[in-house]
Structures are given as C-alpha cells and as structure tokens.
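The complex appears here minus one protein chain, its other protein chains still in place.
Entry: subunit A
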Amino acid sequence: MSNTLLEVKRLKKHFAINNGLFKDKSYVKAVDNVSFSVMKGETFGIVGESGCGKSTTGRTILRLNELTSGEVLFDGQDISTLSYEDMRKARRKLQMVFQDPYASLNPKKTIRQILTEPLRVHGLFTKKEREEKAAEIIEIVGLHVSHLDRYPHEFSGGQRQRIGIARAVILQPDLIIADEPVSALDVSIQSQVINLLLRLQMDFNLTYIFISHDLGVVKHITDRVAVMYLGRIVELAKTEDLYDQPMHPYTQALLSAEPIRHPDQKRDRIILKGDVPSPVSPPSGCTFHTRCVSCMEICKTEIPLLEIMEDGRSVACHLYNKM
C-alpha cells in the first residue's frame, strides 16, 4: 500500500462566465487548489454536498474538462499536459463509471458494441477475442450472454450501471473513477452494485476514486476520504478516523446529518446557518467561515492550509493550526 498510483497537485478548474460584451469575465472556482494522492489498491473517497466540486475534480483528472492549472501524475507521468492522442492512449489505464446509467450508454448501440468498443479503439485482441471478452465480462457483472445483442433501453437502471461498469473494467485499467455510481439507483440495487464494485476490485486489483454524497456508502467501502467544500478539500483522513472523530467543523456538521439507523437513538445535530455561498465570489479567508460555529477573526482573512497532523490526517482549519 505504499506506492502512489495517482498524485494530484494543486489542481484548479475555473469555469469562465461571460457577463456580457463590456463586462469582465467572472470565474466559478469549481476546483481550487486540490491536492491529494491515491495509493495502489485503495479506495479513495471524495464526499461533499452538491456543487462542492467533487464531480468536477474527477472529470478534470480524466481531462473530460481541461484543467486550469495544476498537475496530475499517474504512475509518475504527468497526464495533464499530454496531447489528445497520447491522453487517448493513456486512458486505457484510467477509466470512469458515470453517474447516470440512463444517459451514459449510447441508445443506438447494442451492448456488444458498447463492450467491445474500448478494446477495439485501443487495438487490443482480434475481433473474435474481443467478442469472447465481452461475453466473459457480461457474465462477471451478473448479466447474461444473451443480453449482448440488446439495446440499452431494454435494461433497468441497475443493469445499465452493470454494463457501464463492465465497459470500464473490460480494459483492465489500474484506476477507475466512479462518479456517484449508485446515486441514481434504488436503494435495494445500490448494495448489489457496490458489492459488484468491491468484488471486481478484488478480482482485478483495481484502485477506485469513489465520488459520492452518500456518507453511509462512503463509510462502507472507502479506505481514505477527502471532504470537499466549495472547491477545496477541508479534511482528508482514514475513513475510520474521520467517521469516529471528525475534526473540521464542516465535517462535523456533515456527519451529524447522516441518518441514524435506530429511531430511539439521538444525536446532536449541527444545523448550519444559511446557504452555500456562491462559488463565483467565495468568502474571503476560510470559505466556510460564514457558516462555521467556531469562527474566529483569523478565519475571515486568512485561508487555512491543509496541514498534516501528527496522526497522518490533514485538516484545513485554523482551530488546529500548529502555532
């Protein structure tokens, strides 16, 4: 578990908003100075509420959006500067599972075409071998060979997501970025798909970046978690540590919002005041200071850095500043 597979350094993704011909452009800082690294074989979680930039982070790593600045080192190679063609070839090792299984499969293609395409475009195997691989993988994800000649609309959401996963796994990549892979599914199907992901991880030695807003799922499957708020990572720690003892006030509030299984059990909920500020003009200093229960003077002026604590976890909060 010691060797790093993916290293993200000061990743930024700013979207320009055109305000009109005679006004300056403003920027949505969807991802702002995000750094983390992912070890081989681990499951790395990214959590946060809607609009915090977690999906954008995943997509930017894969360059589905062009990044504004920063570096993405995959297996030691900086993939953020590769040409389109080189990046295309590198994608064999980096795959993605999309959120909406209803939108992520081309309605005009049969499942056979969808599953053999990744192998074909990377020039792997002969046509016959590719068809065999597709037949193999579709059984692995729990569907049947006879499903190969059907079209996506003939499947349920859970089945489609299995196909989406099969398409990502068929290339035997090193890293799979799963962008909310179960949030569009029924709860009963969610656990099946998660178990499938876990089984595939064992069988194919996969590394996952698991992006989700579902705290329960993240707790269940990840090894380490990064919590994002307004485009920044506020806390990054081992999953058990983070859930046992959240340090950042935002993480504390977030975790207190997770439903408890027993109706008699009570928990002190931390209710945050107000709304998430606009990412176009985020608050000065710590972006969370407008809603923080333990806000101090320094929080309004200085941006807290993500600092590594003694026990190996990192928090971006002035409360824990070493000074």
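Rule of thumb we're sticking to: a residue touches a chain if its C-beta (ideal position, glycine included) is under 8 Å from a C-beta of that chain, and two chains touch if they have at least 3 such contacts; residues count from 1.
The working rule: contacts and distances are computed from a predicted model.
Protein name for the hidden chain, per its UniProt entry and selected from "Cysteine desulfurase", "Dimethyl sulfoxide reductase anchor subunit", "ABC transporter permease" or "Cation antiporter": "ABC transporter permease".
Note on the undisplayed chain: of the listed residues A:Glu7, A:Asp75, A:Glu117 or A:Asp241, the one touching it is A:Glu117. For the chain missing from the display, the contacting residue among A:Thr43, A:Ser104 or A:Gln201 is A:Ser104, taking the whole complex into account. Taking the complete complex into account, A:Leu148 is the one of A:Cys52, A:Leu67, A:Leu148 or A:Leu197 that touches the chain left out. Which of A:Lys9, A:Lys40 or A:Arg92 touches the hidden chain is settled by the complete complex: it is A:Arg92. Residues 59, 62, 64, 84, 88-92, 95-96, 98-100, 103-110, 117-118, 121-122, 131-132, 135-136, 139, 145-146, 148-149, 151, 153-154, 164, 167, 171 of subunit A touch the missing chain (whole complex, contact as defined above).
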